[in-house]
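Just below is one structure, and these are the notes that go with it.
Every protein chain but one is kept in place in this view of the complex.
For chain A:
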Amino acid sequence: MNDDPLLARLAGLAVEAPAGLLDRIAARWIAVPSPIGELSVAWTARGVAYVHQGDGFTAAFRARFGRPLLPATRPPAGLVPALRTGRPSGPALDLEELGDFQRDVLRAVQAIPRGEVRPYAWVAARAGRPGAVRAVGTALARNPVPLLVPCHRVTRADGALGEYVFGPAAKQRLLLAEGVDLDRLDGLARERVFYLASDTTGVVCFPTCHNARRITPAHRHGFRTLGAARTAGYRPCRTCRPDLQAA
């Protein structure tokens, strides 16, 4: 019937679907190693969207994203090293499906360096909502990309590690793996010390700040509150920003 030139020309209007179309629809996934065991990771064309530990990955992804999930043969560039080292130069993230507040919270958490911890109130302030400390906890409990957005580095103001998406034991393992001295932090918390100041620089820091870790014992002063440190003449560190939280 394609002897008819009109029909042949109409048939010629059919085209092949572009190669990149599937990536706009489906996510890809792969299992990768991490310091807390094997993780399932899913990503879209925009970046990594979901990191899951344990059973029920497919069902959890489907419930959360409503998008087809196809197996990949290799992980996105940079994913495996980012999970292993906890350094921030990981793969791009796809946080499109999240609300503005949760996205702001995750961005704030991304600023916490490897080997350091910050309280929930600090994250709330950095996300631009200093009063929303509890909401920060909820947002982190629903962090779709743990490890890549290091919510394990957010701990309670009283020195306890607090909750974690993959459970408190995983939080502890991750912090120890990146060199946080949990025994020392625990010891300071028992003495009600949550800030460390140096009388040579006149600066007060969070105890895990790399500036605080350099203070020699002879020049180190512990404080329970930032207000007390300020009264004693110390200014908040410009690196770890202990002043970034409601008083």
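The rule is simple: a residue touches a chain if its C-beta (ideal position, glycine included) is under 8 Å from a C-beta of that chain, and two chains touch if they have at least 3 such contacts; residues count from 1.
In the analysis below, contacts and distances are computed from a predicted model.
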item	value
Hidden subunit of the complex - UniProt protein name among "Ferrous iron transport protein B", "Copper(I)-binding protein", "Sigma-70 family RNA polymerase sigma factor" or "Ectoine/hydroxyectoine ABC transporter permease subunit EhuC"	"Sigma-70 family RNA polymerase sigma factor"
Sole residue of A:Thr58, A:Thr138 or A:Thr225 that reaches the chain not shown, by the stated touch rule	A:Thr58
Touching the absent chain when the full complex is considered, from A:Arg24, A:Arg184, A:His210 or A:Arg238	A:Arg24
Residue ranges of chain A at the interface with the undisplayed chain	6-7, 9-18, 21-22, 24-26, 58, 62, 66-70
